[in-house]
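In this view, the complex is presented without one of its protein chains, the others remaining in place.
== subunit A ==
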Amino acid sequence: MKDLVVSKLRIWDSRSGAALVEDSSFTVKAGKCLAIVGESGSGKSLTCRAIMRLNKAGLRQSGDIWLGDIKLTALTEKEIRRIRGTKLCLILQNGMRAFDPSSTIGSSVRETLAWHYGWSRSEMIGKMAKAMTAVKLDDYLRILNSYPHQLSGGMLQRMMIALAIVLEPEVVIADEPTTALDTVSQFEVLQQFALLRERLGCTMVFVSHDLGCVKKLADEVLIMKNGVIVEKGAASDIFHAPRHDYTRYLVTAKTSVNQHFRRLMGGDSFVFH
């Protein structure tokens, strides 16, 4: 396992020249989970995509990104393509839109696996079946033969996790994977992420604006605002002793919303079961 090191990452719009992410440096230790927290437009997703070099054509980036001793920013397009999927795996926010609507889930998945590993059809189905059972997608044959619109967002999210299990990447980058889900699916998907880490021992970058999710998964937290990292540190420190005003604001906002919710639901006597 290798560390993921981002050093002096800068992302800007090539037309207007406006900087979207400014001088961003951080390290994710091998096997650890880093959460990037911030409101929309703070540059979280751009940072993730910059690691995979997948930002849109109009955006430019500078700075170095290392995965162990591989300098990702210096690879050719062909070399980085080999790394995408096998060493770096992206999991997206909206499962409903992450798969080609005109292909079955099975054919999308097979395409990826065939390209990287050249496995036979039965080999692929065997491996996918195992991974899908692990993420509680038991009826795997039906799901593989379904089109995206026939499945729920939570199922497709778990499908992406199952694919990651089969691909066995070193780093999993999850871009707001729970935002588009209802509370029950959120809980299930979070559990699957925890299991994914246990199973693969992979390094993880987890983008979210939900501090509840972050608390459950992250070892370290990075707070971003307007394209700048305002605070980074161990998760426990951030939650218990935030140093920056903005972090304090995020943490207290979360607490006060929780309190308000409790009051609405019948005072402090109300307990979750």
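In this section, contacts are C-beta pairs under 8 Å (C-beta built on N, C-alpha and C of every residue); 3 or more make two chains touch, one makes a residue touch a chain; residues count from 1.
Just so it is clear, contacts and distances are computed from a predicted model.
This complex has a chain not shown, and the name its UniProt record holds, of "Acetoin dehydrogenase E1 component alpha-subunit", "1-acyl-sn-glycerol-3-phosphate acyltransferase", "2-oxoacid:ferredoxin oxidoreductase subunit beta" or "Nickel ABC transporter permease subunit NikB", is "Nickel ABC transporter permease subunit NikB".
Of the candidate positions A:Tyr147, A:Phe187 or A:Phe239, contact with the unshown chain belongs to A:Tyr147. In the complete complex, the hidden chain is touched by one of A:Lys29, A:Arg84 or A:His244, namely A:Arg84. For the options A:Ser102, A:Ser120 or A:Thr183, the residue in contact with the chain missing from this view is A:Ser102. What subunit A contributes to its contact with the hidden chain is residues 49, 52, 54, 81-86, 88-90, 92-94, 97-103, 108, 111-112, 115-116, 147, 149, 160, 163, 167.
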